[in-house]
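One chain of protein is taken out of this complex; the other chains stay put.
Note that the chains are named A and B in the order they appear, and that numbering of residues resets to 1 at the start of each chain.
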Amino acid sequence: MQPELTLGPNLFHWPAEDKRDFYFRIADESPVTNVYLGEVVCSKRTPFFDDIPIIDKVADRLARAGKRVVWSSLSEVVIRRERKLLEAWSRQEGRELEVNNTAALMALSGTPHRIGALMNVYNEATMDWLARRGATHFALLPELPRHVVAVLAETATRLDVGLEVQVFGRASLALSARCYHARAHGRTKDNCQFVCGEDADGMTLSTMEGRPFLAINGIQTLSHGYLDLMEDMADMAALGVTHFRVMPHSCDMVAVTCLYDAVLRGEIDAEEGGTELRALGIEAPFVNGFYRGRAGADWVPRQHAPA
Amino acid sequence: MTTPAPIKPELVCPAGTPAALRAAVDAGAENVYCGYQNATNARNFAGLNFTPDEMAQSIRYAHERGSKVLITLNTFPPAGKVDLWTDMADLSARLGADACIVADIAVADHIRRHHPQMRIHLSVQAAASSPEAIAWYVREFDVKRVVLPRIMTVSEIRGLVDEIPCEVETFIFGNHGLMVEGRCSLTAYVTGQSTNMDGACSPAACVAYEQQDDGSLATRLSGVMIDRFAAQETAGYPTICKGRYLAEARDGGYYAFEEPVSLNAATMLPELIRAGVHAFKIEGRQRSRAYVKKVVAAFREAVDTVMAGDEPKLADLVALTEGQKHTEGALKSKTWR
Partner (left out) sequence: MTTSQTDHPAADGARGPLPLLPPPPLFLLRPLLARIVRKVAARNPGMFARLGPHAGEHFLIDPVDMPFMLHLRPDPDALDFRAVGRRGAAPPHVARISGTFLNLFTLMDSEQDGDALFFSRDLVVTGDTEAVVCLRNALDDVEEPIAHTVAAMFGPPGRLALDLMRSAADTRRRREEAQP
């Protein structure tokens, strides 16, 4: 089975028009087969998604372009507003849903759904348990090393469920109830004035020595480095990984997805793909340490990777 | 459901060593929580935790004095290693532990199927922060008690107590994590050791204190500078979410996530009791037994005083933080967010 390339949910707060144009372009020009839509990070950022005509237009255009549209849920669900949003989300009939908070399982257990990359699926027994209750597809946490992915891939193959690994973009490292974007600007979450919209790829935090370290995206903390597992896709496909996830950023995402697709199809080799990826002007280092069993912030060259 | 009649909350107290467990029991803890010397618990630190023999003796010590022992199996087994967690669950059942504090679905499922008499407490690491999430765990695994994430206000907790079909435990004192527990890979990003899989947040083996030429002290985690303290400043342990960083919107270093403060909900105690909370948790399995003894004794007296209808001496509880900065955290107001 040919592995597929997917576009994960957009984690950032872009203006509604920018988002719309971004997805129109993906529909028209990107080779991804699955596109995840929906606000995952912050329940306050709803204009794009409240505006039903826009989001439906986007979904419609993606579907007409032959893409499979999946709807991702919020990741943090605490207050009444979030609970209501999640409840409405879980009642979307006829749509494929990706769960990012266990609260959604209350409604979806027993019906087909996907498990998102913000859910804690660390082992084969948990995967098996969830699959028996309707999970058809699992997107894995970025922190999993190869030996864990290998066992999960074997399990996914046995259970006949999809298995997806993020291969490009900043890795989600932490979630909080507190908004760190608002805090950086001396505001509270209730009074944030959507300041997170100023940073299309997150706000850089540097160490006191001036070394860029993390990226803040509202209540979410991301890696400063961009994951790049292009070199490992063939290995992962052999293990049984069925989908490779590219995360949206402000760089040229058509170019990024075309490169990953070309490597996945064997049209160019990973080395060439990696060189071209590095020529796109992304202003952050690439990292692959998690998958290679090291610190996530490391870049481990292939020859040093554990077999 | 109606608001429950005033319940006397149990104190749930930390023990990193058998000596600390005895100190907690002697000071009046109804519950003591502790773990084994491996990755199955979230304080997997060198020199800490219990051997199976120590656990057996400690459970006996606690039971003879009317206290319960809750075993922390609150990390997530990575694929291929689930057996270690299920073995520890089996051992806990054999030793007569009173409950297991669990985060992972596979571990909860194992206990439910093999040890139906064992109480399951849902760890804060499971990050169940809504009635729906908690109700789901109760329905699927017959969870008896949920440990709430440290992100809710008292009024939110009060609403929750009425809505969910299990006991509620809240943190009242100790280290105050900023990220949603169980959903944080910061340590793994820097050190390669995962908080969820290996049970270590900022492992000491990766920590270095570095005296600078100008008299300042830098703290590092695997080489990454987490903070730098001026000559007269009090230094802290390098935890990523308590570090100081630079951002374009700020002049100079700032605590991007939180000041290095600890949680002290002393002033909220009467309100939390009125909210119907079933158990109060004190953080600190990595702390000394003198700390355990002092904190447990103080909260023991405070809870007993409130239950007797009197005003507790809150000043004594506030003094426990020993001049360190402390906060009511999210409990008091949602402006914390």
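As a working rule, contacts are C-beta pairs under 8 Å (C-beta built on N, C-alpha and C of every residue); 3 or more make two chains touch, one makes a residue touch a chain.
Values in this document were obtained by computation on a predicted structure and should not be read as measured data.
Note that the absent chain touches B when the full complex is taken as a whole. For the chain left out of this panel, the touching residue among B:Leu48, B:Leu91, B:Ala249 or B:Met307 is B:Leu48.
Of the listed positions B:Lys81, B:Arg112, B:Arg250 or B:Lys294, the one in contact with the omitted chain in the full complex is B:Lys294.
When the omitted chain is restored, the residue from B:Pro9, B:Pro77, B:Pro149 or B:Pro203 that touches it is B:Pro203.
For chain B, the residues touching the absent chain in the complete assembly are 16-20, 45-48, 51, 54, 203-205, 207-209, 211, 215, 217, 229, 231-232, 234-237, 286-291, 294, 322-324.
Just so it is clear, only the chains that are shown with their structure count from here on.
The distance from the centre of chain A to the centre of chain B, with each centre set as the mean of the Cα atoms, comes to 30 Å.
Within the complex, the chain A residues that touch chain B are 76-79, 82-83, 86-87, 101-107, 109, 118, 120, 122-126, 129-130, 141-144, 147-148, 150-152, 155, 171-180, 183-185, 188-190, 203-211, 213-214, 216, 221, 223, 289-290, 293-298.
By the touch rule above, chain B contacts chain A in their complex via residues 76-82, 103-106, 109-110, 126-133, 135-137, 139-140, 149, 151-152, 156, 178-180, 182-186, 188-192, 194, 196-197, 218, 222, 224-228, 241, 243-250, 253-254, 256-258, 330, 334-337.
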